[in-house]
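Next up is a structure, given as structure tokens.
All protein chains but one are shown at their positions in the complex.
All chains are identified by letter, namely A and B, in their written order; residue positions are counted from 1 within each chain.
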Amino acid sequence: MKQTIPVITLLTDFGLKDEYVGVIKGVILSINSRVQLVDISHNLTRHDILQAALVIKGAFRYFPKDSIHVIVVDPGVGGKRKVICLKKEGHVFVAPDNGVLSLVTQDGKADEICAVSNQAYFLKPVSNTFHGRDIIAPVAAHLSKGIALPRLGEKLTLDDINTLDMPVPLLSSDEKLLAGEIISIDHFGNLITNIDQETFEIFTGKKKSGTVVIGLGSSRIQGVSESYDTVKMGDPLAIFGSRNLLEISVNQADASSYFRARVGLAVTVEILTRKN
Amino acid sequence: MKQTIPVITLLTDFGLKDEYVGVIKGVILSINSRVQLVDISHNLTRHDILQAALVIKGAFRYFPKDSIHVIVVDPGVGGKRKVICLKKEGHVFVAPDNGVLSLVTQDGKADEICAVSNQAYFLKPVSNTFHGRDIIAPVAAHLSKGIALPRLGEKLTLDDINTLDMPVPLLSSDEKLLAGEIISIDHFGNLITNIDQETFEIFTGKKKSGTVVIGLGSSRIQGVSESYDTVKMGDPLAIFGSRNLLEISVNQADASSYFRARVGLAVTVEILTRKN
Partner (left out) sequence: MKQTIPVITLLTDFGLKDEYVGVIKGVILSINSRVQLVDISHNLTRHDILQAALVIKGAFRYFPKDSIHVIVVDPGVGGKRKVICLKKEGHVFVAPDNGVLSLVTQDGKADEICAVSNQAYFLKPVSNTFHGRDIIAPVAAHLSKGIALPRLGEKLTLDDINTLDMPVPLLSSDEKLLAGEIISIDHFGNLITNIDQETFEIFTGKKKSGTVVIGLGSSRIQGVSESYDTVKMGDPLAIFGSRNLLEISVNQADASSYFRARVGLAVTVEILTRKN
């Protein structure tokens, strides 16, 4: 007897003041009351598709296979953009086709993609201002009851869907400098860069004898720490955080205040070797 | 075999910092662990009964029939106000009798109303500061297990319960102007008016040949748009939003900042006809 309860996660920029998130859950439960609804976040900056892309990429693999991930960061609602459904590694995503799934499919892989156009699974009438309620939520609920993707609409490929231009870390022409940037700042003030551990290790692996120096504005941090408490309380450090990205933190304090840092600020990695 | 799980929604002004919302859920789950708990909002402005009334009216019909809606915006807690239970269209509401259900019953209809006075369904001892925990939550949990309304307390009618004075749109004596106001501003900065689509269409239907002009302070918007992207990014528009109320928005931006608007600001609708 299968006892697993389908999980539907929700990621929006709706905030938690209005009834919008609750209404989406009501629509889902009206179709399937036997689901686990999980909020990933509703406090994304309004219309910030890139943050949504980062968050869903960082989160989805921690959920059970067969989870359905609803993403409604949708500045183009009511316009010409499609709604799409995408399957990958057993996870199902329903989202506007505005690039919000760019990082989930960054490896060029998806198991199945379709347009969401079959109105049989929509709430009626469909408004022009709230497709999260009228299209995405009911489709997610029907998916949790087991309908197959092809019933939703025409088959698509990765080439058919929109992607974001993501900032990627760059290697200087002399290969002495890896240049990334801050792509996100979390609730604790940790500065999350776009330098992933693999890229970092390939870069630093070439010069094992030297000292790694992380640069942020005019500040320099020597080496990458294994845990926050390797420096004194209130001191800065670099560390690979829970997303496997290089982060600049301050032990038990807020690095964004400490460095007056913002998203987009350049972060560099250099290997210093002794002169003689 | 019926597998539907009862839904209990929660709408409060408790905020999300303290343990208050969690405690209410704990009380409910201690009585019935097989429920779906859904937050509608806990970030209503403190003691703002009108906003709570707007939100629950805009939300409840999206939930399954038999849902139980818990509303705790209760500045009069511990005083003389009653707690009431009201049934309408298969939905059940438990709330303080302070007018918060005014808009749910705006059409003059309710299937069943009773006072909540039977202490058999209360937590003991009942505090004078937190009836949400001690009365409303346990009563909602018992309702989810199937107890009938008459067991809660004496029968009431709509005339027995308190209602709010709601601002309604007014027609000028020459019938040339429909005058409403902003009643709510959402997370996106959309300005939600009290002009519903039906009232609007009756008004404008009389003068189909003219141009509809929406006025807000010294600003004028021509016509009502079908979707946000009918104007350029950053430009204002009028649109019927997801609550079927006329809203003033700015495409992909914040209308409340754009217009420096507040709740209570007058919004007018006029039909301009050519002079000759």
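Points worth noting:
Here is the rule we go by: contacts are C-beta pairs under 8 Å (C-beta built on N, C-alpha and C of every residue); 3 or more make two chains touch, one makes a residue touch a chain.
Values in this document were obtained by computation on a predicted structure and should not be read as measured data.
When the full complex is taken into account, the listed residue touching the unshown chain is A:I5, out of A:I5, A:L158 or A:L272. Only one residue from B:G26, B:G90, B:G210 or B:G234 touches the chain missing from this view: B:G26. Among the residues A:L16, A:I49 or A:L152, only A:L16 touches the chain that is left out of the figure.
What subunit A contributes to its contact with the hidden chain is residues 3-5, 7, 9, 11, 16, 36, 38-44, 55-56, 58-60, 62-64, 67, 186-188, 226-229, 239, 241-242, 247, 252, 254.
For subunit B, the residues in touch with the chain missing from this view are 14-23, 25-27, 29-30, 33-34, 37, 46-47, 75-80, 127-130, 133.
Going forward, only the chains that are shown with their structure count from here on.
Chain geometry summary: the mean Cα position of subunit A and that of subunit B are 33 Å apart.
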